[in-house]
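Only a single protein chain was left out; the remaining protein chains are all shown in position.
Each chain carries a letter (A and B) given by its place in the written order, and its residues are counted from 1.
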Amino acid sequence: MATNVLAAENILPYGLKSGKPYAGTTLNILSVVTPQFKAYELRDEEFESLTGITVNWTHIPFVSLQEKVASVGVAADGNFDVVNYLDSWGPANAYWLQPIDEWLNQDGISMDRYPEAFKKSAMFKGETLGFPLRAHPQLMFYRKDLFTKHGISEPKTWSDVVSAGKMIKEKEGIGGLACYYGADGNRQNLFIWLNYLWAAGGDVFDSQMKPAWTTPAAIQATKDYIEMHTSNDICGEGAVSNVEQDARIQFSQGKAAMIPVWWWAYSGFYNPNQSTLTKEQVAFTGMPSYKGETVTYAISMPFSISKHSKNQEASWEFLKWLSNPELDRRNAIEREVAGEAIVNNVVTHKQSLVDPEVNAANDNIQQAAALSLANSDIMPQIPEWPEIGDLLSNAIQKASTGGNVEELMAEAGQRTERILRRAGY
Amino acid sequence: MRDRHLKYLFVLPALVLVLVTSFWPLLQSFWLSFREWKLSRARESRPLWEPEYDGWETWPYLLENYQRALEDDLLWNSVQVTSTFMISSVIVSVGLALGLALLLARGGKFRLTVRTLLILPFAMSPALIGISWRFMFQPDFGLFQAFFGALVPGLAGVDWLGDPTLALIAIVGSDVWHWTPYLTLVFIGGLANVPRDAQEAAMIDGASSWRVFVDVTLPALIPVLAVGIILKSIFSLKMFDQVYMLTNGGPGNATQTLAHYIYFHGFKYYDMGYASAVSYLLVIPMLGLTWLYMKLVFLKR
Partner (left out) sequence: MGNSIRKQVADLFQFALILCAAVAILVPIYWIASGAFKQQVDVFQLKLLFTPTLANFDEIFKSPYNLHEKLLNSTLVAGTTVIVAIPMATMAAYSFSRFRLRFERTMFLMILSTQFVPAVVIVLPYFLLFRDLGLLDTRLALVLVNLSLILPFAIWMIKGFIDGIPLDTEEAALVDGSSRLQVIWNIVLPMALPGILTAAIFCFILAWNEFLFAVIITNSKAVTMPVGLSLFHAEEGVLWHLISAAGILIMLPMFGLAMIIQKHFVQGMTLGAVR
């Protein structure tokens, strides 16, 4: 009796179970390659000493992650306990991912600690599949020096972007906006299109799960998105074949003056290894509004527990540690972990976004992000989304080379209806 | 040991190994093409029909994957892209390789040095070639962009990878660059065994070098040429890495080859049953090609 009372006093942080009940277990984690997660790996000694659980990380580059995660599901032998994936692959893999709602209730953790979009991205059909550990809002980055030089103020609407872009192109001879209309199977040219679509009041699917991008408002939004290049010609070189990566390089090499992209790209824009720009030249602001509204697209990479894992309880302990708010904060403040230099500005907890120390260490980018996240959404969560998304992506790419927007979007709509019918909607 | 037994013994190890390593997965994927295997629904495949239907009615369901494939116009787009790609890359690379082989087949230090270089393009992985070519076609800083822009004035500001035709040319170009040097090596090896006495006899008789080539060299090269053509054709039909890295089927679907289409439906859209069915559709032209080859070669005897 007395020993039980004493044991209860050994309360571990992060809600971890005291008494090391899973000591000796080894967990296998499948994760994407990124400095943020590298930092977690370097810090996991803390977890190991608190719980006695050993953690093995396998890092896979993003380019092969989808196939790898699919093979883990097919193997169904628990070779990985915890897996990391892109949120749009979540619905397709949900059948073998363990929902964590019971554990969340048991340990008093609420998903409301995350912004709405991030929370949604880790859920499917009302169940929570995991924690969004790496999640991004969009921001508009621009060349402060060039804007100051020509007396242009920070763009607040997409029309501002167009006029600023025109002026920069004329006066500086470089692209105004680093556009990426290219379709490469990653649906990146949809990221900004969705902003236009949602701000116009449209959506991808309507309540009957029918394609809704052929409504007049949606078509107009699509046209405005594409006409930045086709009519207004503010884009840098190669807009119709560039993908996000090419656009980031274009901005870093000083060949375009603005770029709408994920917040994590910030440090790369002034890193002398990757960019010709200095910190003073790069500024950021929230995403521009369209027709008076700003809705932005957010993305995340959640971590989930495999249903086939033989160590589900231990995996839950790991997830609790991995996602705890304190670690979230520290990972964006500390620039060195176990002797290795790590630069990371990604945080996912609401409280980290407004944390003064986090903001101070990152030029207040989290504050801008919080504003961006106030009105943001994610792509439709259905298993068929990758295929439908690719249809849209290809249609937009073709439109950007001068194709007829109505026809292309209508065609994409017809194909989508066939896919949805076959899937049973 | 008598030849009679030896000849089967020679073939046995290879045959057994091929059976053991290749056949089971192939049979399994063939079986899968008649089933539904959606990696997004379950880890196991399931039959395309419900058992309650009577025997005759199950047939259309069995072939559902194949039917869907034949009805998909994007599939036919891939067929067209693949055929164009295959025909152009085979003709260009085999033609260039033959010419180069004739040029390089003699001795001499210069030729020896160049022959050593021939292995390099093939040694690069197709994925690396794909991504390097993409890099070199970048409008901002690409090497090819600058080079061709300077060479052909019309191509100066053009975005290669944004234009359907130019993108396909880029893919064919990278494939020709990858394979031609290796095929040259193959043909040089073949030229080494062309009977010299027959060539010399023809030349002594007063035949021009062109006639010697057509009447003596070319016929002797046919086995090796056939190998080169069929080899290149089969690999063209299966080519994936370069398309994936260079254009990823873009712009739009303009460079989406069948292999790319299959890959996307299998791993990106999680529909393995359908992908298997499309692959087995691909087997038909390949079987045709091989049958042609066997007619050519086995018939010689």
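The rule is short, and it goes like this: a residue touches a chain if its C-beta (ideal position, glycine included) is under 8 Å from a C-beta of that chain, and two chains touch if they have at least 3 such contacts.
Bear in mind the structure is a predicted one, so any value in this text is a computation, not a measurement.
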{"item": "Among B:Leu48, B:Val92, B:Leu155 or B:Leu185, the residue in touch with the chain that has been omitted", "value": "B:Leu185"}
{"item": "Among B:Leu70, B:Ile87 or B:Leu143, the residue in touch with the chain that has been omitted", "value": "B:Leu143"}
{"item": "Residue among B:Val79, B:Val114 or B:Ile169 that touches the chain left out of view", "value": "B:Val114"}
{"item": "Residue among A:Gly176, A:Gly268 or A:Pro302 touching the omitted chain", "value": "A:Gly268"}
{"item": "Option touching the unshown chain, where A:Gln106, A:Ser231 or A:Thr276 are the choices", "value": "A:Thr276"}
{"item": "Hidden partner chain, residues of chain B it touches", "value": "3, 6-8, 10-11, 13-15, 17-18, 21-26, 28-29, 32, 99-100, 103-105, 107, 110-112, 114-128, 131-133, 135-136, 140-143, 146, 177, 181-182, 185-186, 188-196, 220-221, 223-224, 226-227, 231, 234, 237-238, 240-241, 259, 262-263, 266-267, 272, 275-276, 279-280, 282-283, 286-287, 290-291, 294, 297-298, 300-301"}
{"item": "Footprint left on chain A by the chain that the document does not show", "value": "32-34, 38, 58-64, 67-68, 71, 74-75, 77, 79, 245, 248-249, 252-253, 264-265, 268, 272-276"}
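The rule is simple: only the chains that are shown with their structure count from here on.
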{"item": "Touching residues (chain side chain A, partner chain B) in the complex", "value": "66-67, 70, 73-74, 76, 91-93, 95-96, 182-185, 236-241, 246, 249-250, 253, 255, 383-384, 386-387, 390, 394-395, 397-398, 401, 422"}
{"item": "Interfacial residue positions of chain B with respect to chain A in the complex", "value": "38-43, 68, 138-141, 159-163, 167, 248-253, 264-265, 267-270"}
